[in-house]
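Here the structure comes first, spelled out in structure tokens, and everything after it is commentary.
Missing here: one protein chain of the complex. Every other protein chain is in place.
Order of writing sets the labels: A and B. Residues in every chain begin at 1.
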Amino acid sequence: MSKAQFIIEKNENPSVGWRLLLPILSLLGTFILTSGLILWGKANPLEAYYYFLIAPLSSRFSLLEVLVSSTPLILTGVAVTFAFSAGYYNIGAEGQLYAGAIAAAGLGLIVGKLPMPLAVTVMLVGGFLAGMAWAWLPAWLKVKWAVDEVVTTLLLNSVMAYIVSALLNGPWRNPESGWPQSPEIAPSAHLPKLVAHSRLNLGFLIAVLAVIVLWFVLTRTPFGLKMRAVGLGKPAARFAGIDVERTMLISALVSGGIAGIAGVCEIAGIQYHLTDAISAGYGYTGIIIATLGALNAWGVGAAALFFGVIDTGAQTVSRSLGVPVYLGEVTQATMLLVTLAMFLLQHYRIRRRTSWTSS
Amino acid sequence: MDNIIEMQAITKRFGPVIANREVNFSLRQGEVHALLGENGAGKTTLMRILYGLYHPDEGMIFVRQQAVRIHSPKDAIALGIGMVTQHFALVPTLSVAENVVLGFTGSFRLRYAEIEEQVAAAALRFGIDIDPSAIVGNLSVGQRQRVEILKALYRNAKVLILDEPTAVLTPQEVDALFETLRRLQKEGLSVVFITHKLDEVMAITDRVTVLRDGQVIETVETAHTSPSALARMMVGRETFGVSRRSSMEAGAPALQMVGLHALDDQNMPALKNINLTVRHGEILGIAGVGGNGQRELAETLSGVRPPTAGRILVGEHDVTGGSPADFTAAGVGRIPSDRHKGVVGELSVAENLTLERLMEFTKGMTLDRAAMLAYAEDLIAQFQIKARPTDPIRTLSGGNMQKVLLARVLARNPKVVIAPQPTRGLDIGATDYVREQLLAQRKRGAGVLLISEDLDEILALSDRIAVIYEGEIVGLLPAQEATAEQLGLMMAGAVKEEVNDV
Partner (left out) sequence: MDFIVSLSAATLRVATSILLAAIGETYTERAGVLNLGIEGTMFFGAFVGFYVADISGSLWSGLLAAIISGILAGLLMALFSVSFGVNQHVSGLGLTLLLSGLSLYAFRLRYGGLATPPSIEPFPQLRPFGDLPILGPLSEQYLLTYLTFLVIVPLAWWILYYTDFGLKLRAVGENPEAVDAAGVNVYAIRYAALAIGGGLMAAGGAFLSLAQLGAFTHGIVSGRGWVAIALVIFGNWDPFKVTLGSLIFGGTFALQLRLQAMGLQLPIPYETFLALPYLVTILALVLAGRNASYPAALLKPYRRE
């Protein structure tokens, strides 16, 4: 007896239509999954999604806010992509961001006498070096002793949190208010505003530059090709004479440096002093963004901008509808998981077949 | 005679590739039945279907005249079918007894004393000599194969499928295996014997089914056929193969290994005091059973495994301890032993072709994409590679992938070519092509080191043959004087001589 049966088979090259449909389906899936939570928060999901995704793009002010909130996400997304491309799983962008922030908060106090361009340059270079320094230990342990970088970078994030706490409760505690926050940095160390009366600052342009640099390095330089070779096939890269350890080490350090720049931009562009809350998990979100962007520079930029919309929108939803602001985090994580499932689905198609007989 | 297994009109597709096309196959009670065919003929696919690892797109399977559906190995085992795959399905960190009972214990709690007793009893009953408490990771290849057979029999297999069981064995171990099979056959076991070796078919089987390109050519009684008739059916032409046509005057030393030692991945000695010289214009063949240090030798001579002692000379140039890039620069053309670990699958053909020498394709600080593509176009034409420069290399067939690797190496006219297992897993056409290229290198005056587990290949191509056994060179002789029997004894470690060819 023969009967029809549906089977799933591999489809190596998904059609263009599928690829275009993918983001839309991901968004739809995310919407369906999160609307239960929104209903629980006694709000209308459609209304919530209006505030979430449409409202941030509908006024000049909120549009600028989107760019502001995507700045650290672009930078950490680029940072993580740098490392992941070379097969180095840097989960420590969060700690490296804080390393850059500490450097900025410290340097910002002593560069007051310098003219603005010079002061800002010192801040950026300092933050880059600080992020790099904090990334060095796990990277060195990885290439020298084969110690798993995932675990060490994660652990160092916690250590960095204690360093920040020690600084804020020790030398940098505000003597008058007693608040754990560092003294305000000198005005000449502030990143210049791009638009008056907004929070948008030079940091955004630096983030855009980081995306361009990432694209250029990955696709146009021999080092980028080496990075990708190492990331996609270590044994083959080693066989072809590429110094795998050196390539990973450099990528890891650059990754840390860029994450450090993200910290500088938050201090010098927005907060002007260090607190223990300058990052809302940007280092971890950077991993989601790098994944959603498929380790492609433009994809990373686009994903980060989109997440900026969600972050801004979550504030609006919270203000307007009283839904907790953490809806933003939940939505981002849900979107990652839904998209991962979709990525997979596009590589399969369901086909009908006639099966062999059953007894 | 009753058919214990009957497979009717089995078709199996992998995407556009048809691996089995309306295959009919039957196995009689108590026979040893050879499934004969070249690599890629569809033998393993057919048996993986019988064992429930693949599902057929069309066709029916009968076991003892009952139509059955075999969804997974679990179903196959329940039907009394056991399979010993080419890559052993054993867990190296577990003991022999644990591997044998895995998934077949019958109780939640494991009582090791009982289990080991039962396994020992089964081993005795089937005449298989093995220690149940030994850790599988410490066993030799031949012993592991015995564990696999015992595992199947312990599950009450009445049908045993052996996938190329002799590929990793010495001639002497093969004899022992055949003896075991004959004894089991007497006890009523039916055996499917997948192979591409004609002498084995003649030696052990009752019937032969020949597969070619996924289709059955014919099923014949072994007694009523001959090796040459089988060869014709198998390859569809009378003669095949490429071999060394003339002897040449060997030149100056191209590659010298002096007192070379190296460790394997477990930090155990893998190479012991290797003293060999490859001369310009000769092919030096390294024969040996797999796992005797061939991989480590190839890696050491490619610069990816540092030697612990000894020296490597390319011409006059000492490259000991150098990086892969140093070896390339010194004129060593290195073909990887595992193709898939030699290419980066997601990168394009052009990128893989230029990966060893990116500096030559760099203008200023950027890659010269145009030059890379032009170079790739050139080599694709020259080496008849069926691909475009921008195709991800993972989409290429094994033969074309190997051609890319050959092209990467040979385009630079290297002084020395290291060729470990260069034809493994390739079809006949690609195999001939690769062998011709190696002979062309010899003719050009390069020194070629051919490392192969295929004794026929070694005998056909080499000027001189060295035998490796447990990391040592145990024999070195001119190809004209070598016979398969003599090499077999050396490969099994039965004959050893001190070799110092420096």
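Throughout what follows, contacts are C-beta pairs under 8 Å (C-beta built on N, C-alpha and C of every residue); 3 or more make two chains touch, one makes a residue touch a chain.
Because the structure is a prediction, the values reported are computed rather than measured.
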{"item": "Omitted-chain contact residue, chosen from A:Phe31, A:Tyr89 or A:Phe128", "value": "A:Tyr89"}
{"item": "Given A:Ser26, A:Thr76 or A:Thr152, the one touching the chain that is not displayed", "value": "A:Thr152"}
{"item": "Selected residue (touches chain absent from view) among A:Leu22, A:Leu109, A:Val125 or A:Ile163", "value": "A:Ile163"}
{"item": "Absent-chain contact - pick from A:Thr71, A:Asn201 or A:Gln332", "value": "A:Gln332"}
{"item": "For subunit B, residues in touch with the removed chain", "value": "14, 51, 53-54, 72-78, 83, 85, 87-94, 98-99, 101-105, 107-110, 112, 151, 155"}
{"item": "Residues from subunit A at the interface with the omitted partner, ascending", "value": "37, 40-41, 89, 91, 141, 145-148, 150-152, 154-159, 161-163, 165-166, 169-170, 281, 284-285, 287-288, 291, 324-330, 332-334, 336-337, 340-341, 344"}
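The rule is simple: only the chains that are shown with their structure count from here on.
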{"item": "Residue numbers on subunit B that touch subunit A, as the complex places them", "value": "15, 55-61, 66-69, 302-304, 323-325, 327-328, 334, 336, 338, 341-347, 351, 355-356, 358-359, 361-362, 365-367, 395"}
{"item": "Contacting residues of subunit A [partner subunit B, same complex]", "value": "7, 9-10, 12, 220-222, 225-226, 228-229, 232-233, 235-243, 353-354, 356-359"}
